[in-house]
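Quick one: structure below, then a few questions.
Missing here: one protein chain of the complex. Every other protein chain is in place.
Let's turn to chain A:
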Amino acid sequence: MQQNSAHNPTQNPATLASAQAALSFKNLHLELGKKTILRNVSAQFNYGQLTVLLGPNGTGKSSLLKVITQELPIRGEVFFNQKTVQNWCSRALAKQVGVLPQSSSLVFNFSAQEVVELGGIALDCANAEIQHLAKQNMQRTDTQHLATRSYPSLSGGEKQRVHFARVLTQLEQSGAKKVLLLDEPTAALDLSHQHQTLTLAKQLAEQGAAVVIVMHDLNLAAQYADRVMILNNANIVADGTPWEVLTEDNIEQVYQCKTRVIAHPDLGYPMVISAI
């Protein structure tokens, strides 16, 4: 297998372990009804890393994010910057941890820019500055041309990018060390915007942010992730670099699909293709 050294596909696991933890959690447990969604899950998300959470539908990826963000009750422990999340003031937390939900509904007729400016609620700055930041972030997510459009009239992918700009605005006062939890940010996006969004996420991680992305596209994960985690049957079953995790055996075990993993001819990251 030929690998492009510039993309360093076999990152040394030691650097993973020594990285600084942004969010860490121990023995997380979650039951909804009779179903165990998470069983004693422990891990950490590090600054400067883009981590992709993979796993079949319904294995608790979104639930894990919801527990970490205290939307679902925490059974176990969650730390942000080494301090229990429950002890953080919600506003201080909001300035540093941004969450992009899978989908959000907004009944009333805000313009796209107003939605982005809602991110500024977490900040301590004047309206004019928030407007300025919102415009900047709309440029970064390629939504500046939608600024005056009414939000409910946007397409699914456009809404998703507008919300990404909102989350970026929310984190403007955090410095480089911020946490972004993105739940399927690329699901509704076209090809070029998938890459644009993930490139932006990658840049943020390179600048020091801890970026966690839930997604289903294994090849996108392989291309952008520093680290891949697979959740299956209420637990983390694989955790490491894309080359370590995205193996033919792992994929068959988790997805019950026969695949072949080959190296991308130009970029060197693993590519999962159908074996049939």
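Note that contacts are C-beta pairs under 8 Å (C-beta built on N, C-alpha and C of every residue); 3 or more make two chains touch, one makes a residue touch a chain; residues count from 1.
Rule of thumb we're sticking to: contacts and distances are computed from a predicted model.
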In UniProt, the chain not displayed here, chosen among "Phenylalanine--tRNA ligase beta subunit", "Iron ABC transporter permease", "Anti-sigma factor antagonist" or "Glycine/D-amino acid oxidase-like deaminating enzyme", goes by "Iron ABC transporter permease"
Per the whole complex, from A:A21, A:L93 or A:L220 the residue touching the absent chain is A:L93
Of A:A21, A:A43 or A:L118, the residue touching the omitted chain is A:L118
Among listed residues A:T84, A:N109 or A:T199, the absent chain is touched only by A:N109
Out of A:T59, A:N137, A:Q170 or A:T197, only one touches the absent chain, namely A:Q170
Against the hidden chain, chain A presents residues 66, 69-71, 90-95, 97-99, 101, 104-111, 114-115, 118-119, 121-122, 148-150, 170
